[in-house]
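Note that one protein chain is taken out, while the other chains of the complex remain in position.
The block that comes next holds chain A.
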């Protein structure tokens, strides 16, 4: 029995040693990209598309010789779409897997929980989700839009082209919903319009009856909504259509894919995004073809969350190559200075760690396709982090 135990221990020791050796060998020849993402919870619907676009970027980069001659390795961790899960995911990615960079699309709660860990470790962090804005850290970079960029095209179009003077705002009662509409209200008033009502329902609420009746009695020229994605967005739109509300309807929380599945109810809705699958550029065509080829029937439609993720991995590559190393400090210094031309055009995170973006105002047509009716070139993110 004793002998058996000893053999066992010896075996384990050897294995562990081999493992450690292999690990250190691997550490020298790969660049590890940590991707904490909401595989479960609220983000679980969109997370697979983000993982897919990351895989394409890694494959393409590896096929072309990697980053500084090293292979790219993705480490995906589930953040549960929330703060607790994000803490675990960031801790294990940063301190156990020892990743070189974190690149991910997450909920605001998950980002807020992960950011202190990133700051403590001094790693570069590219946050690829659009969000409510004004989250600042020397380590964090954002290639996606903030309210300043998304809201303006909708309000401008309603005010200038459709001559709307009075607005009604409806949202879900949470950070992002309230943040977006607060900005919308300010911008409408700046443009000389009037907000006749601003109403919220809890995130799990589904009965919009009284809000819709109030909207009808106030009779505004246009409606702008910012609900939580998924169910609240669908219930609100259905009930609006059922109530026969036909005024111009800007939806800040819907993406192309959801609009398509909503069918007739989504018709005529206005959406504002930095990415639409219909963008007519060589880069976008190449990206879409490559995604189709790699994933075939498993492909999740690329969207305004998965495309910034794809570009962010290339931005990291550019920064590491400019710096000539993958050392965190050098990369962080180089990140705002590099640019990459991807499906959304030329992307450079040079405005207080945020990014001027081309925004597309789309309108949903019969049958669910989205027609781009206006393009707003290089919309400035505004003063997001004046101290950076």
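Here, a residue touches a chain if its C-beta (ideal position, glycine included) is under 8 Å from a C-beta of that chain, and two chains touch if they have at least 3 such contacts; residues count from 1.
Everything that follows uses one rule, which is that contacts and distances are computed from a predicted model.
Entry comment: the absent subunit's protein name, as recorded by UniProt, is "Branched-chain amino acid ABC transporter permease", drawn from "Multisubunit potassium/proton antiporter PhaD subunit", "Branched-chain amino acid ABC transporter permease", "histidine kinase" or "Thiol reductant ABC exporter subunit CydD".
The missing chain, though absent from the display, is touched by one residue of A:204, A:337, A:366 or A:383; that residue is A:204. Remark: the omitted chain is touched by one listed residue; of A:29, A:213 or A:281 this is A:213. In the full complex, the hidden chain is touched by chain A at residues 44-45, 173, 199-202, 204-211, 213-214, 216-217, 230-231, 234-235, 238-239, 241-244, 258, 261-264.
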